[in-house]
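Here the complex is missing one protein chain, while the rest keep their positions.
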Amino acid sequence: MRAYLDNGATTPVAKEVVETMLPYFTERFGHPTFLYSLGQEAADAVDQSQKTIARTINAKSGEILFTSSATEANDIALRGVVYANRKRGNHIITTKIENPSILRTCERLEGEGFKIDYLPVDGEGFVDVSKLKEKLNDKTILVSVANVNDEIGTIEPVEEIGKLLRDQKEKIYFHVNAAAGYARVPFDVEQIGADLVSLSAHKIHGPKGVGALYIREGTPVEPVSYGYISLFKLKPGTENIPGIVGLAKAAELAFDGFERHTNHMKKLRDKLISGFERVPYSVINGPRGDKRSPANASCSFKGLEGESMLMHLDLNGISVATGSACSTTKLEPSHVLTAIGVKPEVAHGTIRFTLSRYNTEEEIDYTLEVVPRVVEQLRKISPVKPEEL
Amino acid sequence: MRAYLDNGATTPVAKEVVETMLPYFTERFGHPTFLYSLGQEAADAVDQSQKTIARTINAKSGEILFTSSATEANDIALRGVVYANRKRGNHIITTKIENPSILRTCERLEGEGFKIDYLPVDGEGFVDVSKLKEKLNDKTILVSVANVNDEIGTIEPVEEIGKLLRDQKEKIYFHVNAAAGYARVPFDVEQIGADLVSLSAHKIHGPKGVGALYIREGTPVEPVSYGYISLFKLKPGTENIPGIVGLAKAAELAFDGFERHTNHMKKLRDKLISGFERVPYSVINGPRGDKRSPANASCSFKGLEGESMLMHLDLNGISVATGSACSTTKLEPSHVLTAIGVKPEVAHGTIRFTLSRYNTEEEIDYTLEVVPRVVEQLRKISPVKPEEL
Amino acid sequence: MPVEYTERGMLKYTKKLIERFKNPKNVGEIENPTVVATEGDPTCGDMFKMFLKIENGRIEDVKFLSFGCAANIATGDMTADLIKGKTVEEAGKLQIKEIADGLGGLPAIKMHCATLAYRTLKKALTKYKQKQAGGAQARPKG
Partner (left out) sequence: MPVEYTERGMLKYTKKLIERFKNPKNVGEIENPTVVATEGDPTCGDMFKMFLKIENGRIEDVKFLSFGCAANIATGDMTADLIKGKTVEEAGKLQIKEIADGLGGLPAIKMHCATLAYRTLKKALTKYKQKQAGGAQARPKG
């Protein structure tokens, strides 16, 4: 039996998505900027894809930029907006638990003289909006918060943040990294008041190599890369047409039956979580219930180390991530787990299970059969006693 | 009958390439940085693809970076190298006939205080290496020249340039934009002495959304984008694995039978050129024979305007580009045609025909039947007399 | 637009425009035209030449020659259609928008084509009026 439970890292491309992409490789392969019919077909495909993505977040189609990843979307959003607003201020607010794609761009910006506040979070990973409010000052130009944390599934109060920011006298741009949250939780740019939103195709059964950035009409964004401009000034280079079409199809599939999909994932998630709770010396990370992403279950198993667990699960056909999805090979524990107060010796034993609509109950049953066995096996050979942690 | 003769803009993806990519969408879809087997498969695919690309240009596999386009490769090469060598100097040399992806990055760099010399070219588009030599000074850190001009097919003396640069006391980095030349003319990074080389998959029957940058070992390159780093520091974001695999397969197909393919294209090219020469008041742009890309035929038909011609050819099933592949909708004539001394009123009547190994003699015969008819038709309704230009 | 397109982006012609470009009804020259006007310049990539046959203040025939893009040809042909059979005075009231609308719209970057046809028409009508005036003056004198 196999169970792919690392959908937060990447997902298999849906069959329908592949089928939709195929003709754009071999038949409708034109360059979108060319006037002849093949080119127009490609341009139309980009147009339609913008419409589709826009619809899923209540945006206008002209507000969708296609990129090569959510990472790139984040980089364009953050640097693009702060460069364009440099004259107004140099202060950025984000959180301690953002994805490395945000944090590394922030590091870079600090090097360039921008001041960044990293908000702390509580034990379940929630940002405290009143703390955000305290940090606002007249130099603040951008706030960036993910709507869903990719490691522990916390659904952040982005709507409240958006409201706070809209109430300020001076415009403060609000970027939401929705790479982990898109197609898992509802997202309405108007309701949230987001000015920029990043997405990634390969997290929603679309292809790798494509992302999107929503940019609210009128938001000044400076280019951060240069070169041959095909359709979009902010992302030079020939567009990845099959990829863009694939992203749109993936979004269509995800939102067509959104309730059904997310309810399915919630059921599996809760089953996983209750199963893990029955494993001795285990700790669930992040919130329970409605404030948790339907797709995420994170659990620390005391007395063992995550990579060994990951490898053993793999030998049993189960794919997962260690606590920190992005530092598998670093010795430091995940910055997210640290931020919610998990002790390093516990953090090292953390496994992240992330679901998709394609996971089945059988897979979860199987996982819940294998996990306790592997935990026991690893604890048996561990010099660290779980009860002492 | 149809004839796709705009392979310089983009190409249909080869069937074998699509087949090679397919499993990476749905089965081998893992994230390359993850330790479990699916992840390792993806990492291996990247590894193998590096090897394949490296082999085609006589590089080492670790010297190949994958990007989302040649445009991005160019931007990383140019800005990355000059930022990393800013302390040594601020002088860059390129040519007047580079692709916009180079020229727009150069514009940007001028805005940042870099000094750029744009070398003139002769009537056939050749750079004069002695003129390049004159421009070298102790602030020169980078020279960027395309090995093949994308509009008029001129094969530049990159080997001679590389030799000149290697003879300098201080290291001057040499970037070659091979987007139009890769898989059309032989390329050996050692023989040429190139430090950086840009490629694009969609120009060689690979997928859109992937490019590559060769970076000679030891070449200092600063990142120009930031974020979540999967495999490559210089291109953050999750890799486009199917795209990378597709690029490698496309390269394999192109180089497996390189001679045969290029000889085929040369034959078709020369047939086209002789055909155009028989059209009254026509002028071939760029050189003839061995110094011309096997894939390029560019012709100015006096007394008519390119876009109308392009549209009429499209109505006849023939896809081509106007003179300037990159300014279809601008009123200015192509900067390349201007640089080789074509008068604007003639430049406006220029059509670029670009070939691939998949074009057939029948397509060329058909094209040579349609072109003179369309030329005549358009001249008949033109107020401009070709004999007066 | 927030997600900025380039000058080139999303250039798209309507079916109507392409149809007219393919089969323009009014291309050619008129022998012994009442008036001829040319606007534009081949060095800029577009030029338009209009021939009018005017009888009793009414435009009896219109033909044109075009050096330019598909939109140039189509707007020229549309303009010709729109003024054919009209009086000089009526033709003088033609709006640029009518030309574009007649083609189901024009991409923004191609509006200059409609403008070129329009300017050529204006020039022709002005010439005609000057000619009439000249003729009118000339007669008394002559």
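We call the chains A, B and C, going by the order they appear; numbering starts again at 1 in every chain.
Here, a contact is a pair of C-beta atoms (placed from the backbone, for glycine too) under 8 Å apart; a residue touches a chain by one contact, two chains touch by 3 or more.
Because the structure is a prediction, the values reported are computed rather than measured.
Engineer: In the whole complex, not just what's shown, which of B:3, B:17 or B:43 touches the removed chain?
Structural biologist: Of all options in B:3, B:17 or B:43, contact with the hidden chain holds for B:43.
Engineer: Of A:15, A:166, A:343 or A:373, which residue touches the hidden chain?
Structural biologist: Within the whole complex, the residue contacting the unshown chain is A:343.
Engineer: Tell me which residue among B:3, B:18 or B:64 touches the hidden chain in the full complex.
Structural biologist: The one listed residue touching the chain not shown is B:64.
Engineer: Thinking of the whole complex, not just what is shown, which of B:52, B:177 or B:219 touches the missing chain?
Structural biologist: Once the missing chain is taken into account, the touching residue is B:219.
Engineer: Of A:8, A:30, A:80 or A:303, which one is in contact with the hidden chain?
Structural biologist: A:303
Engineer: Touching the absent chain: which residues on chain A qualify?
Structural biologist: 303-305, 307-308, 311, 315, 326-331, 333, 343-345, 348, 381-384, 389
In the analysis below, only the chains that are shown with their structure count from here on.
Engineer: Measuring centre to centre with CA averages, how many angstrom lie between chain A and chain C?
Structural biologist: Taking the average C-alpha coordinate of chain A and of chain C, the gap between them is 55 Å.
Engineer: In chain A, which residues are in touch with two or more of the other chains?
Structural biologist: As it turns out, chain A has residues touching two or more other chains at 33, 35, 229.
Engineer: Where in chain C do residues touch at least two different other chains?
Structural biologist: In chain C, the residues touching two or more other chains are 8, 11, 70.
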